[in-house]
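The complex is shown incomplete by one protein chain, all other protein chains being positioned as in the whole.
Coming up: chain A.
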Amino acid sequence: MMHTEITPTKSKVLPPEQKQTIFGWTKKNLFNSWFNIILTFVSLFIIFIVLKGTLTWVVTNADWEVIRANYRLFMVGQFSEEEIWRVWSALLYLTLLFGLSAGIWKGTIRQLSFLLTAIYVIHLALPFLSGHTKIWLLSNIVTLFASYVIGLKLPKGKMIGIGGWLFSIIVILFFLQGFGILPSVQTSMWNGLLLTVILSAVAIVGSFPIGILLALGRTSKLPIIKYFCIAYIEFIRGIPLITVFFSMQILIPLFLPEGFTVANIIRVMIGATLFTAAYMAENVRGGLQSIPKGQFEAAKTIGLSSIQSTFLIILPQALRAVIPAIVGQSISMFKDTSLVAIVGLVDLLGIAQTVKSNPAFLGHHMEVYLFVALVYWVIAYAMSYSSRRLEETLGVGKR
């Protein structure tokens, strides 16, 4: 057999060395024509005005007492003082998972763990937090590092890591809700960032498999399945999220036997999940359509059944192609949770409304909104950053 190997021939000629000085770069990129020179100066002027105004306000005019005094409220709302260890324990479990996964998979999850560490360290440096809180923060940091080291060495790490994540929702809900073993904390007491994060996590994680099934159903050859999926997707996409929240308040009790109630938070979770699933389905369908027909044919000709070819060949490629859309949908869901205020749940933005109408802090709504925006931004940016990283890592087999 012939070996016609394409080996890259080592080129002995190096590219011409390019010395890039700061001066050279500015000249090339900012001052290379009269028009650009004017544009540069105008832009600099605008940036200067905006920055100066903002920074002066942040440093001198703003009174951050409103954030300091209500910090606990923003984070966990009315979760009672005696039971707060449960929120910390749930967080500690998450920290443990992040550390382990950082050790096992490295890459994106390790960078997210850095971010988590940075957030803990910043909080540790905040002067107004109690000693009790700082002990918890410190133990989170220690846990993160310890579990990272363990994760690096753990045999069968991936299995344990995936198991840990699958288990995480149950563990976290156990700590927060108690399941009758720990004293119950009413779900109406779950407010602030805690509620925002739980709601969006449930909606995103829950909508993903439902969305995939809907997308596959929409391409199905069986008319009943196909038209059910189309009807569902098109109906949900045609109504606003608020309507879904409202109708869940009314509809879910109708389906339940008398004397049986479902907590408001559960109804909202179901509504948000079903709503996001319709959008996820359309994203996934976009991915399915991007797969060339030849892939289906090749899968058939080597003898794979249609279920095998869907899960081994088509979905892995389709999902990879639509990571940006899926993450975009997740970010948008995360921010849309702020609508739950309408049905009486108090999320991060809801707390902001409460705090700014507290007579003691009247007139400080700017500080409150800026702070809330910052919290939303950090989390949303972490999501979009990891999506970009994930695309790069998975780009290996790209055609």
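Just so we're on the same page, a contact is a pair of C-beta atoms (placed from the backbone, for glycine too) under 8 Å apart; a residue touches a chain by one contact, two chains touch by 3 or more; residues count from 1.
Heads up, the rule we're going with is that contacts and distances are computed from a predicted model.
J.: Which one, "Sulfurtransferase TusA family protein", "Lipoprotein", "2Fe-2S ferredoxin-type domain-containing protein" or "Amino acid ABC transporter ATP-binding protein (PAAT family)", is the UniProt name for the chain you do not see?
T.: The missing chain's protein name, per its UniProt entry, is "Amino acid ABC transporter ATP-binding protein (PAAT family)".
J.: Hey, which of A:28, A:132, A:158 or A:300 is the one touching the hidden chain?
T.: A:300
J.: I'm checking contacts with the chain that's been left out. Which of A:247, A:289, A:308 or A:393 qualifies?
T.: Of all options in A:247, A:289, A:308 or A:393, contact with the hidden chain holds for A:308.
J.: Of the residues A:320, A:365 or A:389, which one touches the chain left out of the display?
T.: A:320
J.: Under the stated touch rule, tell me which residues of chain A contact the chain that is not displayed.
T.: 1-6, 292, 294-295, 297-305, 308, 312-313, 316-317, 320, 396-399
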